[in-house]
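Structure first, then comments.
All protein chains but one are shown in place.
Residue numbering begins at 1 within each chain, and the chains themselves are lettered A, B and C in the order written.
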Amino acid sequence: MSTQPFRLASGGLIDRGQQLDFSFDGTSYRGYAGDTLASALLANGVRLVGRSFKYHRPRGVLTAGPEEPNALVELRSGARREPNTRATVVELFGGLTAASQNRWPSLAFDLLSINGLVSPALVAGFYYKTFMWPASFWEKLYEPLIRRAAGLGRAAGAEDPDHYEKAFAFCDLLVIGGGPAGLAAALAAGRSGARVILCDEDFRLGGRLLAEKREIDGKPASEWLAATLAELESLPEVRIMPRTTVFGLYDHGIFGAVERVADHLPQPPAHQPRQRGWRIHAKRAILASGALERPIVFAGNDRPGVMLAGAVRSYVNRHGVLPGRETVLFTAGDDGWRTARDIAAAGGKVAAIVDSRPADPARKALADKLGARLFASGAVMGARGGRQLSGVTIRDASGAMSELSCDLLAVSNGWNPTLHLTSHQNGKPAWDDGLQCFVPGTVPAGLAVAGSAAGRFTLAQALEDGATLGNEAAVEAGLAARPAEPTPTTDPETNGLSPVWRVSGGKGKAFVDYQNDVTDKDVELAAREGFRPVEHLKRYTTLGMATDQGKTSNLSGLAIMAEQTAKTIPQTGTTTFRPPYTPVAIGALAGHHRGRGFRPIRLAPTHDWSKEQGAVFVEAGPWLRAQYYPKPGETDWLTTVNREVKAVRASVGLCDVSTLGKIDIQGADAAEFLERVYINGWKALPVGKARYGLMLREDGFVMDDGTTSRLGETHFLMTTTTANAGKVMQHLEFCHQVLWPELDVRMVSVSEQWAQVAIAGPKARETLRDVIDPEYDISNEAFPYLAARPVTVGGGIPARLFRISFSGELAYELAVPADYGDAMVRALMQAGAPFGITPYGTEALGVMRIEKGHVAGNELNGQTTARDLGLGRMMSSKKDFVGRLMAGRQALVEQDRPSFVGFKPVDPSQRLRAGAHFIGIGKPGVMENDEGYMTSVAYSPHLNHWMGLGLIRGGANRIGERVRAYDPVRNGDVVVEICSPVFVDPEGARLHG
Amino acid sequence: MAETATSWAPRSAWAGVVQAGQIGVAGAAGVTATLLDGFGLATLIAAPGGTLALSQLVESRIGITLPTTPKIVPGASHDAIWSGPDQWLLRASTREGFGSLLEALSAQAAVSDQSDARAAMRLTGPRVRDILAKGVMLDLHPSTFVVGDTALTSIAHIGVHLWRLADGPDGSVFEIMVARSMVGSFWSWFAASAAEFGCQVSIDRSTGRG
Amino acid sequence: MRITCPHCGARDAQEFSYLGAADLQRPEGMAASEAAMADYVYQRDNPAGLHRELWYHGAGCHAWLVVTRDTRNHAITAVEPAKTRKAGAAA
Partner (left out) sequence: MRYSIFSLLSQALQGHKGWTPAWRDPAPKPEYDVVIIGGGGHGLATAHYLASRHGISNVAVLEKGYLGSGNVGRNTTIIRSNYLLPGNTPFYELSMKLWEGLEQDLNYNAMVSQRGVLNLYHSDAQRDAFARRGNAMRLAGVDAQLLDTEQVRAMLPYLDFENARFPIQGGLLQRRGGSARHDAVAWGFARAADSRGVDMIQNCEVTGITISGGRAVGVETSRGPIRAKKIAMAVAGNSSRVAAMAGMRLPIETHVLQAFVSEGLKPLIDCVVTYGAGHFYISQSDKGGLVFGGDIDGYNSYAQRGNLPVIEDVMESAMALWPGLGRVRMLRHWGGVMDMSMDGSPIIDTTPVDGLYLNAGWCYGGFKATPASGFCFAHLIATGQPHKVATAYRLDRFATGRVIDEKGAGAQPNLH
């Protein structure tokens, strides 16, 4: 175990008493509670942590936050492996394992670093210009090579063992960011009694206060921080959410956030999710997300050991790590000097300070005090070193070059406001010439920006903005205004800055976008080739398209493009950001909805009974329905289904039909309403009778079918297909509320209230006789075909009996309140036992409906008209109905539209398949010869051969003709004869039996 | 006759889905779930312009006023629960509790029996809102969703009807009704969501009003 | 998005289904022409700006609503029940 050679003896917000062992690339290290993986690696002197995307250059830690482009690792292992994880935001835990990525065979020796040698050819967009010859080589050779080299980390692939949740929150004020501005805002609003949610992506609140040595009200800022947090925690309506990233801003004040519930643990505790995806609904929001520090583009600026100056302060002050023995500071402003000061205060050595600005006596004095050489008007021309920084070349004001050795180069070039969320609704940031950065431009309604995120970079401004905006938000949310309180005072700070976008003339590559290996030369090339609009620049060079979304690179790229085109930065473009602010795990946004829980499952009241019977179930829209009921010894589904069908046609069977949609329709105009939504007539339907109905969409195509029964003068019960129940309900509500609100029609779904079972077969009546209470006469005379009346069962339980048939047999549907569904099916089984009653599933149901030529889902596919289906004569010519006019359009009434008929194989041993197309015998299988297609097929145990339904040009006029059922995707080509779609009992004798 | 051999016993929507006991973490339960069974339920829809007449009829029969906003109005034997414009659910504490009431109300309303169409449960306990927040897309803060409020909404892609009753000894009390066919999926969401706080589950078969 | 249902209050747009333009008038009755019906069924103004449109509160009260929304930025300025709506500007 190493000794953490770069750890300071004291200081920082780590717990030296709590040692945490972890491993990186198989080597064990030790860190402390409060470390990030990056700080722990740095403490252990690990500099090289990754390889770059294209050139496989060695890379180290650049930042201390979410903007990190280099230090990406594969965290954890096996099914929990998380690729591309930024070491700078990983909270260290005991047992953590991490591995470097995009290298082979090892991080230190990476064979693909030879890409660096051929790099002159690998400029931006090189692939667009080559790999074109010979044409066949692209897919076989070039592209596979490119793909293999692409990508960074490896995804686990295997099922994620952890679970995720969603959650919804509501508040008066959402504060995004728990730094000084956010804390002040939350406190101000919270004191007013506002409901406040304060989110911070870090595991510890405080923002930059954790990384800086600052004073508030004359005391160390840590005291203000502790007091503020304590007060916030005492306010019942304030909710503090650390480890929570607000990643996106959506319409109407809805924010997306991800809470990392258990990422700081080896694995989630029992019953806890790994992460929780939040939708936060906020009346007001304050963006207090701070700012991100900017690098400088110079040769070798990617060497491990080149680090942003603010990040260095984070490691020194927060983590107690001094990331180098010998530091050079390259700064374009005052902010960088704080790094030199803090390093010196921690006992580190600052060898030199290179300040891009002209000489200044005060700075000279300070450099002397720190014991550092000062290069005023200086620049770092290049950084050397292989796997870690060994020295820099510095140009002084006179243009003379000096070589200095160092192992840490801290770079300071000012900060960019973290304004990402302000651009999520297409808002464009505005350039602030004084601050030399983009600041929020158009900001979405309800959002205010505080502190550094607004370009107000001093601590005093952050505290002031927070308090002011927090108060305003509380008032806007309807709470009483509170008297202003004095803003805390801070120690003085200066933020003089003269940014340096790049240093030209150095030797070697100067990186703009570290992660995507975009250099200043690539930006120049884009300018030369006309890819000058900022979006062209990004897309052509891939600048800003990596996992960091250009947080550290977009502005440098823009600035170099501006220089190339002799324009200003704002003339060149803006830097906008798409959501999410930082990458979000897919699992967190899916929550509970995966596997069987992807979508709700609907189960019929008879489901458990079917399960007892050994049913095989099938997904039918949202439902699981019994598909068939295999018996012991039945080895394939067809044997079972044949048995079920035969049993029904020979004796009696039963099948759950509870899944059909059932809509109770009442009101004085109920019959008139049905006239308008169905193509056929309803006013003359007597009470106690059912009728088959067909409804169209307004565009004239068939929407749905079903039977509707008249239960009373002003009371109907409509049934819909299982698949369309919701759609039909919505359609009926539309027709009523939008088209004809003047009608008295009142509808409610009663699908869930009734358990319904079909009892079919010659013995259906005898079976029912024992189940229906004896006072009800269900003889053929008293209860004829299409009768639909209330009855009772089990000695007074209300029920409804319908004599309708999908199978063509004597058949009924019996409905009872759903609580009695299970009892009903058991009673029917008992009553039918003498006849060998057989439960049947959707397969047998399908066979029998095909035998009878009834249309179902495969025919009602949204592309067929009533005429196509042979139901044109149902269309009343005496009334208007939905779809009437459009169904009459020229192309929909043409004679050669494929229409509905049956098909049987000429060789009865041959199998038919739905989806086959019809082609004339002897004609080639080309589109011009396509005459239609098979919609449904089944094997008929009654006929002992396969049969099909389908649509073919000429339809019923061609009965007796033979065509090919052509099915090349299944190697099928069967000669079939066109026949009537009614295969069994065409006279309907069984139905009326 | 065969009917004597068959019990015709009703089977609750919850049957086979949930068992009494503690789910999730052990120890003091963050929430208590009581599964409700045996209540009567019916949809009432007033005729155009007939809300007042229906309301008067309901009031004369069972002494409660039909709410015209999303509220539940509890009564001695029945509750009236708003379920859409000019539409209510009438809940009787027992399945037999409607007696001739529905028949009488059909003079002024389209009445549809829904007694078997929904599964219902009552939730109370210190973490009840934390659990509901994992699925309910509504602000259930005590000051926003007050006693007597009701909402038709959805949880985890499942339509629900929920309301808040008078506070009990464990704090706020909510009831949730869900379509019978989806109770298994609903429970799957609920059990996963409640597990981190621990949930004591009991079943009340006697009455819908506990 | 949140849509404030006049019956139920503010709800997530997820609870609603969308249909499209609200102010189209269905040509009613046997005298209506096929051309007028085709226009009703197919032709749309599709404005970039304020749009009166139909939403169905399927997961709530089942009301059809007329929502006035700006298609450029999704801002909603009015919601009313379709059943009792005032005639739209484009009607």
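Annotations for the structure displayed:
The working rule: a contact is a pair of C-beta atoms (placed from the backbone, for glycine too) under 8 Å apart; a residue touches a chain by one contact, two chains touch by 3 or more.
This one's a predicted model, so the numbers in the text were calculated from it and none came from an experiment.
One chain is not displayed; in the complete assembly it touches the shown chains A, C.
Set against the missing chain, the residues A:E535, A:E612, A:E713 or A:E742 yield one that touches it, A:E535. Among the residues A:Q549, A:T659, A:S749 or A:S940, only A:Q549 touches the chain that is left out of the figure.
The hidden chain makes contact, of the residues A:G862, A:G922 or A:G960, with A:G862. Interface note for the absent chain: among A:G26, A:G157, A:G922 or A:G960, the touching residue is A:G157. Along chain C, the points of touch with the absent chain fall at residues 1, 12-14, 17-20, 34-35, 38, 41-48, 51, 53, 69, 71-74.
Touching the omitted chain from chain A are residues 53, 79-84, 120-121, 123, 126-133, 135, 138-139, 143, 146-148, 150-160, 162, 164, 166, 248, 250-251, 254, 256, 274, 277, 279, 424-426, 521, 525, 528-531, 533, 535-536, 539-540, 542, 545-547, 549, 578-580, 583-587, 589-591, 593-599, 601, 618-619, 697-701, 703, 857-858, 861-863, 886, 889-892, 913-917, 919, 925-927, 929-930, 933-936, 966-970.
The working rule: only the chains that are shown with their structure count from here on.
Chain centres here are Cα averages; for chain A and chain B they lie 32 Å apart. Chain A and chain C, compared by their mean Cα positions, are separated by 28 Å. Under the contact definition stated at the top, the residues of chain A that touch 2 or more other chains are 279, 281. Those residues of chain C in touch with two or more other chains are numbered 12, 62-63, 81, 83.
On the chain A side of its complex with chain B, the touching residues are 163, 165-170, 195, 270-273, 279, 281, 592-593, 596-597, 599-605, 608, 623, 664, 666-668, 715, 744, 746, 748, 750-755, 770-771, 773-774, 793-795, 797-798, 817-823, 826-827, 830-831. Those residues of chain C that touch chain B in the shared complex are 7-9, 11-12, 14-15, 59-63, 81, 83. Against chain A, in their complex, chain C makes its touches with residues 1-2, 12, 17, 19, 26-30, 32-34, 37-38, 40-41, 54, 56, 58, 62-64, 73-76, 81-84.
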